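A single protein chain has been omitted from the complex, and every remaining protein chain is retained in its original position.
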Amino acid sequence: MQQTSISTKTNHALVALILGIFPGGGQYYNKQILKGLIFSVFLISFFSASKDLITHGLWGLITLGEKPRVDNSIFLLAEGIITVLLVLFALLIWYIAIVDGYKNGKRRDEGKEVNSVRKQYKNLLDSGFPYLMITPGFIILVFVVVFPIIFGFSIAFTNYNLYNAPPAKLVDWVGFKTFVNIFSLKLWRNTFLDVLQWTVVWTVIATTLQCTVGVLLAILVNQKDLKFKPIIRTIFILPWAVPGFVTILVFAGMFNDSFGVINNSILPFFGIEPKAWLTDPFWTKTALIMMQTWLGFPFVFAMTTGVLQAIPDDLYEAATMDGAGSYTKLKTITLPLVLYSIAPIIITQYTFNFNNFNIIYLFNNGGPAVPGSNAGGTDILVSWIYKLTMSSSQYAIASAITILLSIFVVGIALWQFRKSSSFKNDEMA
Amino acid sequence: MNKLSKIALACTLTLSASSVFAQEVLNVWEDIQKSKGIAQAIADFEKEFDVKVNVLESPYAGQIEKLRLDGPAGIGPDVLIMPSDQLGAAVVQGLISPVTMTDEQKAQYTQSSIQAFTADGELYGYPKVVETLVMFYNKDKIAQPFETLDQYKQYSKSQKEGNFGLIAKFDQVYYAFGAMNAYGGYIFGQDDKGNYNVEDIGLSNAGSVEAVTYLKTFFDEGLIPSGIYGDNGLNAIDSLFTEQKAAAVINGPWALEPYQRAGVNFGVAPLPKMPNGKAMTSLLGVKGYVISSWSKNPELANKFVQYINQAKYAKIRFETTKEIPPVVEVINDPIIKDNEFASAIATQSQVAVPMPSIPEMSEVWNPINSALQLGLSGKQDVKGALNDATNQINSQIEAFRSGL
Partner (left out) sequence: MSLDKKRSIKQQRAIRLTLSYLVIGLVSLIIIYPLVWTVGASLNPGNSLLSSSIIPKNMSFEHYQDLFNGKVDYLNWYYNSMKISFSTMVLTLIFVSFTAYSFSRFRFVGRNNGLMLFLLLQMIPQFSALIAIFVLSQMLGLVNSHLALILIYVGGMIPMNTYLMKGFIDAIPRDLDESARMDGAGHFRIFIEIILPLSKPIIAVIALFSFTGPLGDFILSTTILRTPDQFTLPIGLYNLVAQKMGASYTTYAAGAVLIAVPVALLYLWLQKFFVSGLTAGGTKG
């Protein structure tokens, strides 16, 4: 298969490009028979084997079914989306085949040698290595994360709810009607804005608090002359080690307005009036933030401890030589190093809390009730979406709100990304 | 010839074998911890009709939701259990199929329970259990149940620190409805034929406001602790009663077994009278067996449910699970007549109002429960809170009917 081409004026690239319209054609033209065969066999068998599947899938995606009780719109929608994903994947391979043919044609035009099978294999191993490593994870990601998100988003543009649900009824595409409704009906608009506001407040306060507590305690425990470190660290890790859904329910009992230990024993012990932990939105929010601090600080604590132990002693010794006090050392050495190293972890904590469904749902199910709202007083966006889906079957609205939520988070993430220099640093190579 | 006959013999053998092994299968979803009540009936049915019945337990309130996904996936049941208030929603979505019953068969069941499973003039289920609220009182504290709610209130006032008289989860419409109804409140108005008018909501009329205002005094005076608000409130009530810190609670038949297990010496009575002299009513809940739209063998499923609902099996069911079947013959049986608990439920059932089973019912719960909590806790005035709830229910019903 080794082929030398010395001709000076050739159009191999263009010919390969055109022939590439037949899967593998470009490769045959470049006399890379094996590679061409792989492309041909894969693509031709894909399209011929799934011809019916593709037409059925696209039909389902566009019409969402035509006969109630026979066609199930929701399943058709899912099949349609998967069809589109598969077709896109095949088209990508096809595109790669064409580009590959073109590139090798160009090499021939330039009088270079087309790679031998062995060399191709080596090349594939080298430049293809990262793709090879990423592919399995990526495939899983596409199916269990990307596909559900696309599916969920599509629902927002349909009229899927209790009254338009299969099998009795078909679901139809309705465009942006649901979004218009959310913003034009006062109840929905107000609820959405209230919930969004609390979601942001919750995320910022709870996360900041848990990170601060975690970092400070880690520094405290890391003092050289402190004893019993292993025991202390073990205790401090416990809230993380016990599954959250267990402790949250226990807390819900402890915070009970009338019978909980907090109102009955702990607060009176300090001479504080009992608080309406579960019936006053303000105190429920306070309780939630305190609980999240309890639940969330150990992780930050553990990470910070790791970082602290890695800071070389000579840094501190040098600082002491320069006459720096312990406060200065903390400010100029410890904190910057720690914060730099755990920054990515802190960011994940913010996203985690933004979507922290369990604590809101298990503690008080988003309650207590507040007037003029169809969400509870402590519902965050995810828990509200869950309620809309599960207890009211308002799928379209729930999904529209998911889209709004995603736009919000993604917007912030992108903005933060542009700003942060650490990402630019990363571009070195 | 010899060879041929051998083949023929082999064929007949396989055929007969396959007819033995191709036994029909029915999948049944029963309520959690209740399948022991139908075990005997199932065993007899299997024997008599040569059918294999698989029973799976799952919480009754979630079965329809599960069916929505499992049905089309082909892993759904043939027969499942459902509370009648979900009937409307299930029918609108086409999740269950109608059942056929002769008038004679219908007459086996109490009329209200048959009505509970009727939607648009079609019958969709076989009633299995009736449930309604009753008064549980601690006999060591109250020798005889009081006649009126006011008497309970007086009694509550006499209780010392940490002990309570009557406690009930009035912040949920399921528990407060009886009081509201006694004053003329209702959920949906009805015409002569019993059809619901969803535009006529009676949860904020003068009667409802008066009733809730009265209930509020229990909270204002600290007779019912605010700790019963919210999702864990029922648990709080249960524990107060089982720890003998509450003398009486309003609760449903499901509380019977845990209370017995906790060793409380208690009695059961119908609900007391309101200050206006009318007895508290309650919502009548009926759970019944329904048949999935995806059932491959609806006839057999029908036959099965009819079979296990025969009076003799309903009686066994009552004995094992203490669930009261709305089967006339069993209700008149001494086994229920002479049972204090069962007869209290039966008496209360006579004044109880069937829960509306139209799909719009699912828009009612959340707004009205929020309003009750806001009103009773004084976060909002009672009238305003109930009005808000009614408006919200109205607008939600309207929005979703218009196909939002």
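Points worth noting:
Letters A and B mark the chains as written, and numbering starts fresh at 1 in each.
What we mean here is this: a contact is a pair of C-beta atoms (placed from the backbone, for glycine too) under 8 Å apart; a residue touches a chain by one contact, two chains touch by 3 or more.
All values derive from a computational prediction rather than experimental measurement.
If you put the hidden chain back, the residue from A:244, A:274 or A:371 that touches it is A:244. Interface note for the absent chain: among A:162, A:195 or A:303, the touching residue is A:303.
When the whole complex is considered, the residue among A:259, A:277 or A:363 that touches the unshown chain is A:259.
When the whole complex is considered, the residue among A:140, A:180 or A:272 that touches the unshown chain is A:140. Chain A residues in contact with the hidden partner, per the touch definition given at the top, are 74-75, 78-79, 82, 125-127, 129-131, 133-134, 136-138, 140-141, 143-149, 151-152, 155, 217, 220-221, 223, 225-226, 232-247, 249-254, 256, 259-261, 264, 294, 302-303, 305-312, 336-337, 340-341, 344-345, 348, 351, 354-355, 357-358, 382, 385-386, 389, 395, 398-399, 402, 405-406, 409-410, 413, 417, 426, 429. For chain B, the residues touching the chain absent from view are 32, 56-59, 61, 66, 69-70, 72-73, 75, 227, 232, 234-236, 238-239, 242-243, 252, 254-255, 257-258, 262.
Quick note on the criterion: only the chains that are shown with their structure count from here on.
The distance from the centre of chain A to the centre of chain B, each centre being the mean of the chain's C-alpha atoms, comes to 41 Å.
Taken in their complex, chain A has these residues touching chain B: 68-69, 72, 75, 159, 161-169, 177-178, 181, 185, 187, 252-253, 256-260, 276, 278-280, 364-365, 367-372, 374, 376, 390-394, 396-397.
The touching residues of chain B, counted against chain A in their complex, run 65, 68, 71-72, 89, 92-95, 225-232, 236, 239-240, 293, 359, 362-363, 365-367, 369-371, 373-374, 377, 379-380, 384-385, 388, 392, 395-396, 399-401, 403-404.
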